[in-house]
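Please read through the structure below; I'll follow up with questions.
Note that one protein chain is taken out, while the other chains of the complex remain in position.
Now for chain A:
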Amino acid sequence: MDTDALSGGFADAPVQAAHAFRAAMTAMAQPGRIRQVAGAAPPAPLSAAAGTLVLALCDADTPVHLTGVHDTPMLRDWITFHTGAPLCAAGACSFAIGVWDALRPLDRFACGTSDYPDRGATLIVETDRLEPAGATLQGPGIARQAALSLPETDVFRRNAARFPLGLDFFFTCGDRLAALPRSTKVTS
(Lines give C-alpha, C1' and ligand atoms only; values in the text may rest on other atoms or scores of the structure.)
Protein backbone atom coordinates (compact mmCIF):
# COMPACT_ATOMS: atom_id res chain seq x y z
CA MET A 1 0.00 0.00 0.00
CA ASP A 2 1.28 3.41 -0.98
CA THR A 3 1.61 5.60 2.11
CA ASP A 4 -0.20 8.44 0.29
CA ALA A 5 -3.35 6.39 0.56
CA LEU A 6 -3.25 6.99 4.29
CA SER A 7 -3.60 10.77 4.01
CA GLY A 8 -6.45 12.94 2.74
CA GLY A 9 -9.12 11.79 5.20
CA PHE A 10 -11.25 13.87 7.52
CA ALA A 11 -9.24 15.66 10.20
CA ASP A 12 -12.28 16.00 12.46
CA ALA A 13 -14.59 13.21 11.26
CA PRO A 14 -17.77 13.87 13.30
CA VAL A 15 -18.01 17.54 12.36
CA GLN A 16 -16.72 17.30 8.79
CA ALA A 17 -18.93 14.31 8.05
CA ALA A 18 -21.91 16.21 9.48
CA HIS A 19 -21.26 19.18 7.20
CA ALA A 20 -20.68 16.92 4.21
CA PHE A 21 -23.88 15.02 4.83
CA ARG A 22 -25.85 18.22 5.33
CA ALA A 23 -24.67 19.42 1.91
CA ALA A 24 -25.46 16.04 0.34
CA MET A 25 -28.88 15.93 1.98
CA THR A 26 -29.91 19.42 0.94
CA ALA A 27 -28.63 18.62 -2.56
CA MET A 28 -30.73 15.45 -2.68
CA ALA A 29 -33.74 17.31 -1.25
CA GLN A 30 -33.38 20.12 -3.78
CA PRO A 31 -32.38 18.46 -7.06
CA GLY A 32 -30.21 20.66 -9.27
CA ARG A 33 -29.10 22.94 -6.44
CA ILE A 34 -25.28 23.07 -6.36
CA ARG A 35 -23.53 22.81 -2.98
CA GLN A 36 -19.93 23.13 -1.87
CA VAL A 37 -18.31 20.49 0.28
CA ALA A 38 -14.89 20.18 1.85
CA GLY A 39 -12.90 17.83 4.00
CA ALA A 40 -11.40 15.11 1.82
CA ALA A 41 -8.21 15.29 -0.23
CA PRO A 42 -8.43 12.06 -2.24
CA PRO A 43 -5.82 10.90 -4.74
CA ALA A 44 -6.35 11.84 -8.39
CA PRO A 45 -8.52 11.45 -10.33
CA LEU A 46 -11.19 11.53 -7.60
CA SER A 47 -12.54 15.03 -6.98
CA ALA A 48 -12.63 16.56 -3.51
CA ALA A 49 -16.44 16.53 -3.60
CA ALA A 50 -16.65 12.85 -4.56
CA GLY A 51 -14.00 12.00 -1.96
CA THR A 52 -15.95 13.86 0.71
CA LEU A 53 -19.13 11.98 -0.24
CA VAL A 54 -17.28 8.68 0.01
CA LEU A 55 -15.91 9.50 3.46
CA ALA A 56 -19.29 10.73 4.69
CA LEU A 57 -21.45 7.90 3.34
CA CYS A 58 -19.42 4.75 2.72
CA ASP A 59 -18.30 2.11 5.19
CA ALA A 60 -18.07 -1.66 5.55
CA ASP A 61 -21.83 -1.93 4.87
CA THR A 62 -21.66 -0.28 1.43
CA PRO A 63 -19.92 -2.06 -1.44
CA VAL A 64 -18.32 0.44 -3.81
CA HIS A 65 -17.73 0.01 -7.53
CA LEU A 66 -15.02 1.98 -9.32
CA THR A 67 -15.18 2.39 -13.08
CA GLY A 68 -12.82 3.50 -15.85
CA VAL A 69 -10.04 5.89 -14.90
CA HIS A 70 -11.20 5.82 -11.28
CA ASP A 71 -10.35 2.15 -10.88
CA THR A 72 -6.73 2.71 -9.81
CA PRO A 73 -4.75 0.83 -7.12
CA MET A 74 -4.16 4.14 -5.33
CA LEU A 75 -7.86 5.00 -5.14
CA ARG A 76 -8.77 1.44 -4.15
CA ASP A 77 -6.27 1.67 -1.29
CA TRP A 78 -7.54 5.10 -0.27
CA ILE A 79 -11.17 4.01 -0.08
CA THR A 80 -10.28 0.76 1.66
CA PHE A 81 -8.13 2.48 4.27
CA HIS A 82 -10.45 5.39 5.03
CA THR A 83 -13.85 3.71 4.85
CA GLY A 84 -13.40 -0.06 4.95
CA ALA A 85 -15.89 -0.31 2.10
CA PRO A 86 -15.52 -3.52 0.05
CA LEU A 87 -14.84 -2.99 -3.64
CA CYS A 88 -17.14 -4.98 -5.86
CA ALA A 89 -18.69 -5.51 -9.27
CA ALA A 90 -21.28 -3.10 -10.64
CA GLY A 91 -24.27 -5.30 -9.92
CA ALA A 92 -23.54 -5.62 -6.19
CA CYS A 93 -22.61 -2.04 -5.34
CA SER A 94 -24.37 0.54 -3.19
CA PHE A 95 -22.19 3.32 -4.57
CA ALA A 96 -20.52 3.55 -7.95
CA ILE A 97 -17.95 6.17 -8.89
CA GLY A 98 -16.77 7.23 -12.32
CA VAL A 99 -17.16 9.54 -15.26
CA TRP A 100 -20.40 9.28 -17.20
CA ASP A 101 -19.13 7.24 -20.16
CA ALA A 102 -17.46 4.72 -17.84
CA LEU A 103 -20.57 4.26 -15.72
CA ARG A 104 -22.79 3.44 -18.65
CA PRO A 105 -24.67 1.21 -19.33
CA LEU A 106 -26.72 1.91 -16.21
CA ASP A 107 -28.74 -1.31 -16.26
CA ARG A 108 -25.73 -2.98 -14.64
CA PHE A 109 -26.63 -1.36 -11.34
CA ALA A 110 -29.24 -2.42 -8.80
CA CYS A 111 -32.37 -0.29 -9.07
CA GLY A 112 -34.11 -1.70 -5.97
CA THR A 113 -37.13 -3.96 -5.81
CA SER A 114 -40.75 -2.97 -5.64
CA ASP A 115 -40.77 -4.12 -2.00
CA TYR A 116 -37.51 -2.32 -1.20
CA PRO A 117 -36.91 0.50 -3.70
CA ASP A 118 -34.31 1.96 -1.31
CA ARG A 119 -31.91 -0.77 -2.43
CA GLY A 120 -31.21 1.08 -5.67
CA ALA A 121 -27.59 2.15 -6.11
CA THR A 122 -26.28 5.69 -5.80
CA LEU A 123 -24.00 6.80 -8.63
CA ILE A 124 -21.36 9.45 -8.07
CA VAL A 125 -20.72 10.95 -11.49
CA GLU A 126 -17.54 12.96 -11.92
CA THR A 127 -17.99 15.82 -14.37
CA ASP A 128 -15.84 18.62 -15.77
CA ARG A 129 -18.76 20.98 -15.80
CA LEU A 130 -21.47 21.54 -13.23
CA GLU A 131 -23.76 24.47 -13.87
CA PRO A 132 -27.37 25.35 -13.18
CA ALA A 133 -28.10 25.34 -16.91
CA GLY A 134 -29.09 22.75 -19.47
CA ALA A 135 -31.68 20.07 -18.81
CA THR A 136 -34.90 21.11 -17.06
CA LEU A 137 -35.73 19.39 -13.77
CA GLN A 138 -39.16 19.11 -12.17
CA GLY A 139 -40.51 17.13 -9.26
CA PRO A 140 -40.22 16.82 -5.47
CA GLY A 141 -37.78 19.30 -3.99
CA ILE A 142 -38.20 21.80 -6.82
CA ALA A 143 -40.62 24.71 -6.46
CA ARG A 144 -41.29 25.24 -10.15
CA GLN A 145 -38.38 24.03 -12.16
CA ALA A 146 -34.60 23.86 -11.94
CA ALA A 147 -31.82 23.41 -14.46
CA LEU A 148 -28.66 21.34 -14.34
CA SER A 149 -25.90 20.50 -16.81
CA LEU A 150 -26.52 16.77 -17.34
CA PRO A 151 -24.51 14.57 -19.71
CA GLU A 152 -27.76 13.58 -21.45
CA THR A 153 -31.48 13.54 -20.68
CA ASP A 154 -33.01 10.38 -22.11
CA VAL A 155 -31.37 8.05 -19.58
CA PHE A 156 -32.65 10.15 -16.68
CA ARG A 157 -36.12 10.33 -18.17
CA ARG A 158 -36.21 6.53 -18.34
CA ASN A 159 -34.81 6.28 -14.80
CA ALA A 160 -37.60 8.51 -13.48
CA ALA A 161 -40.21 6.55 -15.45
CA ARG A 162 -39.42 3.47 -13.36
CA PHE A 163 -40.16 5.29 -10.09
CA PRO A 164 -40.18 4.12 -7.31
CA LEU A 165 -37.38 1.92 -8.65
CA GLY A 166 -34.30 3.57 -10.03
CA LEU A 167 -30.86 5.00 -9.45
CA ASP A 168 -29.96 8.18 -7.61
CA PHE A 169 -27.14 10.41 -8.78
CA PHE A 170 -24.63 12.82 -7.34
CA PHE A 171 -22.73 14.93 -9.85
CA THR A 172 -19.38 16.11 -8.58
CA CYS A 173 -17.01 18.71 -10.00
CA GLY A 174 -14.05 19.95 -7.94
CA ASP A 175 -15.46 20.82 -4.53
CA ARG A 176 -19.04 21.20 -5.73
CA LEU A 177 -21.86 18.69 -6.01
CA ALA A 178 -25.47 18.45 -7.09
CA ALA A 179 -27.93 15.58 -6.88
CA LEU A 180 -30.55 14.03 -9.10
CA PRO A 181 -32.84 11.54 -7.35
CA ARG A 182 -35.01 9.11 -9.30
CA SER A 183 -38.09 11.21 -8.44
CA THR A 184 -36.95 14.10 -10.67
CA LYS A 185 -38.46 14.42 -14.12
CA VAL A 186 -35.88 15.51 -16.67
CA THR A 187 -36.62 17.19 -19.99
CA SER A 188 -34.18 18.73 -22.43
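Here is the rule we go by: contacts are C-beta pairs under 8 Å (C-beta built on N, C-alpha and C of every residue); 3 or more make two chains touch, one makes a residue touch a chain; residues count from 1.
Here, contacts and distances are computed from a predicted model.
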| item | value |
| --- | --- |
| Record-based protein name (UniProt) of the chain missing from this complex, from "Aspartate carbamoyltransferase", "Lysine 2,3-aminomutase", "SDR family oxidoreductase" or "Alpha-D-ribose 1-methylphosphonate 5-phosphate C-P lyase" | "Alpha-D-ribose 1-methylphosphonate 5-phosphate C-P lyase" |
| Contact with the hidden chain (one of A:A29, A:A44, A:A92 or A:A147) | A:A29 |
| Candidates A:G8, A:P63 or A:P181 - the one touching the absent chain | A:P181 |
| Residue among A:T52, A:T67 or A:T122 that touches the chain left out of view | A:T122 |
| Sites on chain A contacted by the missing partner chain, in the whole complex | 13-15, 17-19, 21-22, 24-26, 28-30, 56-59, 61-62, 94, 113-118, 120, 122, 139-143, 163-164, 168, 181-183 |
